[in-house]
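All protein chains but one are shown in place.
Right after this comes chain A.
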Amino acid sequence: MGAQLAAVIGTGQTNHTAKRQDVSMAGLCREAIDRAMADAGTDWSDIDAVVLGKAPDLFEGVMMPELFLADALGATGKPLLRVHTAGSVGGSTGNVAASLVQSGVHRRVLAVAFEKQSESNAMWALSIMPPFHMPVGAGAGGYFAPHVRSYIRRSGAPNHIGAIVAAKDRRNGALNPYAHLKQPDITVESVQASPMLWDPIRYDETCPSSDGAAAVVIADEQTAKGRPAAWIHATAMRTEPTTFAGRDQVSPQAGKDAAAALWKQAGIKDPVSEVDVAEIYVPFSWFEPMWLENLGFTEEGQGWKFTEAGETAIGGRLPVNPSGGVLSSNPIGASGLLRYAEAAMQVLGRAGEHQVDGARVAVGHAYGGGSQYFSLWVVGSERPGAR
């Protein structure tokens, strides 16, 4: 490809919670940015460009928030781009920022993503009923629940798999000081006893509504060499329409294509044995086995067996979402960049209590819309080709 090498040299995130009413949107972003800059040991003079990711403007009711946030993002006199690919936006923000370095256009780029869900109500914003239609939509849960049912039917998975994922991710969240939900005592049984919201999705299998932000500093080889760095081995994005006849809503082609491109670029032949840890976008518990299959970590129909065997827990063959994932914190626009940042933190050895021992290759993943936008990256503790 002729791409320049690029690496994450710093990450930062907010203490995610339901309502961050002590800060404005600008202050929320800066909490993550200031932590990322401190982690990277950079200051504003080092930053050449800023990329902001944000999910639909209806979530905060601010059109093009990148404009009023420019001062806070340190973007005065610098290129400022806004990225929007629905829930996957945090991931695609990372990819866009990486591409600005890989292309040789910039040496150091700040990527930021945020959502301040408490300013509005995402369930309302995702359930706008246009005229002429049957008003049966019920937010993201109402959209995805039928497809989860399809997965269960197609794979023959037993009903408790979703609860296994939820209990694991929430317990992982208890190891993460930034997580919104910390539930060290949650069990598969308690998840199964929680209220059914959008049958077959239960309350405890559903992501929270969070305020939060994430930031990463991506640098070129000259800046990153000789210092702790999460080298970017591959990035991929693919898109498909929300609906078309014959569309596979359980395992969309765009996700498969993105993964195939990612593994090829990273030189990974057998993802499940070559990847040490994965941060996968799982807003509803069942999406863990669904994405394990879609990404090629397991054969089709086998994802739930991998989960059931405990292989996705910390200490398993492929720990998935040791940070607690989207099920523990969901500032929507930031959630994808959090997956990317957590992947980088793992290979940097900076994940603290939820560090996966010896993590050298990690995947960050995000999806959005009606499972129609996919963003992925692979980061490694060594430079690409050095493995």
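Operating definition for what follows: a residue touches a chain if its C-beta (ideal position, glycine included) is under 8 Å from a C-beta of that chain, and two chains touch if they have at least 3 such contacts; residues count from 1.
Here is the rule we use: contacts and distances are computed from a predicted model.
Engineer: Which one, "Iron sulfur ABC transporter", "LrgB family protein", "OB-fold protein" or "Multisubunit sodium/proton antiporter, MrpD subunit", is the UniProt name for the chain you do not see?
Structural biologist: Listed in its UniProt record, the absent chain's protein name reads "OB-fold protein".
Engineer: Thinking of the whole complex, not just what is shown, which of A:Gly141, A:Pro271, A:Pro322 or A:Gly364 touches the missing chain?
Structural biologist: A:Gly141
Engineer: Just to verify: which one of A:Gln4, A:Ser120, A:Thr239 or A:Gln302 makes contact with the chain not shown?
Structural biologist: A:Ser120
Engineer: Among A:Gln4, A:Ser24, A:Ser190 or A:Gln302, choose the residue that contacts the chain missing from this document, as touch is defined above.
Structural biologist: A:Ser24
Engineer: Which chain A residues would touch the chain omitted from the figure, given the whole complex?
Structural biologist: Residue positions of chain A that touch the missing chain: 19-24, 26-27, 30, 44, 58, 60-61, 71-74, 76, 116, 118-121, 123-125, 127-139, 141-142, 145-150, 153-154, 195-201, 241, 243-246, 248-250.
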